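A protein chain is absent from this complex, but the other protein chains hold their places.
Think of it as A, B and C in the order they're written, each chain with its own count starting at 1.
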Amino acid sequence: MMNIFHKQFFLFDPLSLFFLLVIFIISLPSAVYSFGYLKGEYSSAKITLTWFLLSAFVLSMAFVVTVGNCLVFLVFWEIMSLVSYFLVVFDSTHEKSIKAGMIYIVMTHIGTAFLIAAFLVMYKYANSFDFFAIKNACQVMPAQTKNIVFLLLLIGFGTKAGIVPLHIWLPYAHPQAPSHISSIMSGVMIKTAIYGIIRFVIFILGINSSWWGVLVLILAVITCLVGIIYSLMERDIKRLLAYSSVENIGIVLLGVGLAMFFISVNLPYLAVFSLIAGLYHLINHAIFKGLLFLCAGSVYKATGTRDIEKLGGLIKKMPQTSAYFLLGAMAISALPPLNGFVSEWLTLQAFFLGVFNVTGGTRLFLGICAAMLALTSGLAAACFVRAFGITFLGKPRSHYAEGAKEVALSMKIGMSFLSFLIIIFGLAAVKIMKLLAKVAGGAIGLDTGAMSFSLNSFVLSPQAGKDIYLSTPLLLLMLTLLGTAGFCIYMLFGRKRVITYRTWDCGYYKLDSRNEYTATAFSKPFRIAFSFFLMPYRRTQKIRESFYHVKSFTYETHTTLIFKKYIYDPAIALVFRLAGSMKRIQPGSIHLYLGYIFVTLLLLIIFMHRF
Amino acid sequence: MIKIMIAILQLVLFIAAAPILSGLISKIKNNIRLRKGQSILQPYYNLAKLFFKGEVVSETASWIFRVTPIVVLSSTLTAAALIPVFISSSPMHQAGDFLVLVFIFALGRFFMALSALDTGSFFGGMGSSREMFISSLVEPALCMVIFSISLQFGSTDISAFNGIYAVSVSSIVAAIALFLITIAETSRIPVDNQETHLELTMIHEAMVLEYSGRSLAFIEMASYIKQMIFFFLIAQIVFPIALPVFNSLIQLASWILWYLARIIIIAISVVLVEVSVAKMRLFRVADFLGFAFVLGIIAVICAMLGV
Amino acid sequence: MQIFFILGIPGLLALTALLVKKQRIFGILNSIGYLVVLCESALLLKKVVLSGGVKLCGDFIHLDTLSAFFIFVISVVAFAATLYSVGYIRKDVETGIISEKKAMVYYVLFNLFCCSMLFVPAVNNLGILWVAIEMTTLISTFLVGFYSSKESVEAAWKYIIICSVGIIFALLGTILFSYAFSLSGGTSSLNWSSMVASAANMDKNILKVAFIFILVGYGTKAGLAPMHTWLPDAHSQAVSPISALLSGVLLKTAIYAILRFGTIIIKGVGFAYFAHLMILFGMISLAISCGFILVQKDLKRLLAYSSIEHMGIICIGFGLGAPLAVAGALLHVFNHAVVKSLMFFGAGNVVSAYKKHNMNAIKGIIKAMPFTGVMLLLGMFALTGFPPFSIFISEMLIIISAFSNGSYLIASLLLLFLAVIFGAFIYHFGEMLFGNIPKGMAPAGEPLSGKIAFLFLFFQICVLGIVLLFIKKDLLWIAQNLFQA
Partner (left out) sequence: MRELILFGVLATTYLMVIAKRAPALIRSFRYQSFFLFLITLVAGYTEKQINLYFIALLILILKVFIIPHGLNLITKKINVEENLGLFVNAQLSLIVALALTYCSRVFSETLGFGMDYRLAAITVAFSVIFIGAFLMISRMKAFTQVIGLLVMENGIFLFASFVSGGMPFFVEIAVFLDVFVSVIIMGLFIYRVNKLFTHIDVNKLSSLKG
């Protein structure tokens, strides 16, 4: 039967609904934010266009996570890419936007090609594009085919998610869109790829062998580290955030990969737990990265630059924006008691629990993965100290930052909503875990009714009998109590004489912004430590007035984007070289052209019986 | 209720005892260097002096700068409250486990690093950059240590510490790794040097350079407590000790003595390292902590093999 | 009965064009005429689909679903081209590129060209089919060399020579077919319907050779690589509405001819032979066009190579042979005709505004000509197979059936080439559409009739893309009708 277009169009299960929640929870404040953001930035016609594109974008994403048919999924998947492409090239006169858009859409399209291949292999077995029909057919699919489908899906969705080394488009595309779109792209769009992996690999295909999970874990670890290291090197605040998205996708994938691994070794409880950790981090990242992009947009709107080396001192000029950014930065650096902390703790805990439950060398592997996650979170903290410190603290480094003003009300509303969510998702961890348990259980196909992840409504307890607890409300309580106590002591005892004076300047007359530590300098220890990967190089130029006196001195330092330099650039060059040499077959001579016809004819006649 | 009382008592004791450890280290160090050295109680004097002195705040600084001492102190105290020192389980042990400790410290450090950038001083930026560099490298090593320990206990709960267990190869290796981490975290030679204000070498001192008066007192206090926590952890790993038994006064006395002596042993080893090693270049620190990480892995392998 | 209107109106218009002196008036008249043709062909299609094939004038005209479908495709594109011509030719006359008289010559040739193309699917006799296709070449040669520049004359010369040579082979093939037919006991008539009937009795050896001649011959005309060499030259030099006709439908008439012979081959020799040859040519076309698209510098040549690519896809679709693939290929015939016309119209506007073919010199189209720019942008995505546009559906159908057939290599190569071609397109068009307008470029208007043509085509791209997601029955029916297996 040729049943391509099945009647069942929608599929609403907890997994879909969860992603729907993620989509709307970020899109709503972003939309509110855009009122203030777009005003004065674009002409009114263009603003109308953004609204149209924004709606189309959000709708297409909503369809992507709710349709129940591969072909329809593909259609909306591509519409989503297309609309987001239009948003990336929205500032169409910028050379950068065009290039970014090109890289983005080409990479996405290549990813989609892999997805098509995967879906069609599944189709061959199911004779239908319906999710459930395929799910049934996958049970009888040979293991070899399953492996191939898995790899195809991983590459296909990995491109969209930004798994290293397929992340190449992400740092170009995300920053180029208007900021509220960046926040949706980074916060939500790349998550649809995670949805795809969970939906198609875990839910539909079913985990075949344990190397799937291991492969995803390895990729996730690499993604985390590469993402955050590049993020540390970045000067453009939106690109910094984009690279950080790569890192966070890695963390989410750690949870997902772990779940896949646990499914394959038949540890259902842990599988659910790891998937919860992954999903929790997913929604957390959506929230705080959404917030950070909105804040970055506010900074851009207020100053007109995205280069953090030109910013500084904004905390005094934009107190609210900076407070929101600080909150976002704290959350992304996994500081207690905010939401990022909870999900990262859960992920680490999932690794530890895994170690207690598996045997053999895998334990060490899981342990090292966990250690790499810890390294990532340490680097993330450094990265966001740098991002916040250089952008908002100290003295203004240029006239851009000097003229900054606090942004409009609607933008503040958008940001404050997300800030609020950051705190809620940190404190209401138990409630959210319970909800996520349903989602994860549904995806894996387990009943989670008997599983309990909490002691009471304040204390998380990943595994009963292990005495492992986490209670963010309690932590917050302790921090506030002790903080208040400290504050009282600070304020009450004795006299307090506070003098405001210049920063200590070693006896120079006056420090100015040129004496400040720069972002590039801040990241230097990291640049040196990871030089095997970043391959930094520098260029110095001295202009001498005389032998003794140097008139000016310039110093540049760059890092090598090794994936671009050693994988993408050569590949593209090769394709173009091949195409260029092909051009020689058509030099304009009609005799040669006629010759082609005759030769074709002769060859066909000679090899006639081969066909 | 009693639990909460004990918790408060524990915190008070921590606050009271932490500075003395620093004084002790300083004293031993000076003695080894054949100097007379300051009194063991000197840290108290310093704190008192700072506490009652006036403050100078940079005009560039924002509220981050003002709030940091309190955040740092409260986060360190929270960490201290999580550790069960005198009783089998901390009253706060439902708030978090061993891993949470790491994140709590990160909270304080995050604000510390920000406040260093806040004044616009180049030293601050330098210190903050280096501090974040070191701490980010510390984390994986610390993670491996926690990992190996919890493999032995079967849990990441800190309360599991307070019990007698056979000291294994794994815990010794883990303790060595933790020792190296402690050196890095408490700004000791060869990673950092608390005693100097030389621009090119200082890390922690560069961060707190702009602080004075009461704020500085808070920060100093926090770092004493942090040091105490780390020493306590190492001691608990290599020299595990059970709960006090109140059968006789002598028993209690010997328990207290041993309890303190093992911390002093750790302090002495720190001093020995400090006086016998030269300070490293910043970029060598990566190797140093990498070594700690490898030790952590070895500890994990040992734990897995059951030795 | 409709067929006489369909064939008659263009002929009549050609005669009228000789009499009318004002190109403006005639342009509108022309559009109305083709609107009637379009309606008639839609009626014809409906009639044929509902009540089966029609035979008229003895056995001379034979209309089945396939031919009605091709007539419909031709009339759609022809109608759009007439609409577009109104504004285009007027502008050329106003700017003095061509004289009023030459404009009328254009309309005469245009109508003759359309007439000959509409004739191709209608006839039953394979010899007359050959004559009709040769006539399309001869007439369009003038349209290719219309501007009498050095390049256009060169292109026209190459076009006529290469296509004539190709088509002579097709004649040889036709004769071989008739020979095989006569050996199997048939008369010396070249009627397709009677040949199909006795295909099973024909000499396989001769049929094989004959089909090679047919494939190379009509393949030259269809722009299959490596016989495609005339195509980029001719398409880039022709008047833009004619480029659309050339690319959109002329190539398809050749495909139609191949299909007609293919039906006989499938019956006489077996499907594998037909399939292998079609897929071979399809793949070569895809590969070669892919390379040329990547490094192309001339806008209209780029589109021409893209036509080669799409002919390759169509061939693969027919070669795969499953009903789904054939449906996809047929749909692709229509989709490509529509989308490529749209693109050529857009390119025509661009070239006449920028006075350049070179893509490096064209920047900021969206700013200079918002309507054309947006249409080109959307058209480009449609052309490269993005949903929700119709080409996505047809390409997917072909790829789906390739996978279901188990032809993984073909499917993956197809996916690969499509991805590379997409990359190349976005690379070229991104640079052209966006960015700033070059200095000193005069603002260019966009004539209303052109806009209508764009919207007419774009409407079909979108509607088909969306509607076809839900309706597939009719397509399959056509496909099964074609290869009654």
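The rule we apply is simple: contacts are C-beta pairs under 8 Å (C-beta built on N, C-alpha and C of every residue); 3 or more make two chains touch, one makes a residue touch a chain.
Please read all numbers here as calculations on a predicted model, not as lab measurements.
The hidden chain, counted over the whole complex, makes contact with A, C. For the options C:Phe292, C:Phe392, C:Phe422 or C:Phe458, the residue in contact with the chain missing from this view is C:Phe292.
When the missing chain is restored to the complex, the residue among A:Gly304, A:Gly361, A:Gly445 or A:Gly588 that touches it is A:Gly588.
Checked against the full complex, the candidates C:Ala17, C:Ile89 or C:Ile160 give a single residue touching the omitted chain, namely C:Ile160. Of the listed positions C:Val86, C:Ala122 or C:Ile206, the one in contact with the omitted chain in the full complex is C:Ile206.
As for the chain not pictured, it touches chain C at residues 125, 127-128, 130-131, 134-135, 137-138, 141-142, 145, 148-151, 153-158, 160-161, 164-165, 168, 171-172, 175-176, 178-179, 181-182, 188-190, 203, 205-206, 209, 232-233, 236-237, 292, 295-297, 301.
Mapped onto chain A, the interface with the missing chain covers residues 583, 586-591, 594-595, 598, 605.
We adopt the following convention: only the chains that are shown with their structure count from here on.
A linear topology is adopted by the chain contact network, the touching chains following one after another without closure. Distance between chain A and chain C, defined via averaged C-alpha coordinates, is recorded as 44 Å.
Computed from the mean C-alpha positions, the centre of chain B lies at a distance of 78 Å from the centre of chain C.
Along chain A, no residue makes contact with two or more other chains. Looking at chain B, one finds that none of its residues touch two or more other chains. Across the interface of their complex, chain A is touched by residues 51-52, 54-64, 69-71, 73-75, 77-78, 81, 92-97, 99-100, 102-104, 106-107, 109-110, 113-114, 116-126, 128-130, 132-133, 135-144, 147, 150-151, 154-157, 159-160, 209-210, 213-215, 218, 282-283, 286, 293, 296-297, 300-301, 304 of chain B. The part of chain A that touches chain C in the complex is made up of residues 2, 4-5, 71-72, 74-76, 78-79, 82, 89, 92-93, 95, 97-99, 101-102, 105-106, 109-110, 113, 116-117, 120-121, 123-124, 575-576, 578-580, 582-583, 585-586, 590, 593-594, 596-597, 600-601, 604-605, 608-609, 611. Against chain A, the residues of chain C that register as touching in their complex are 157-158, 161-162, 165-166, 169, 208-209, 212-213, 215-216, 220, 226-227, 229-230, 232, 272-273, 276-277, 280, 288, 290-292, 294-295, 323-324, 364, 366-367, 381, 386-388, 392, 396, 399-400, 403-404, 406, 411-412, 415-416, 418-420, 422-423, 426-427, 430-431, 433-436, 469-470, 472, 476.
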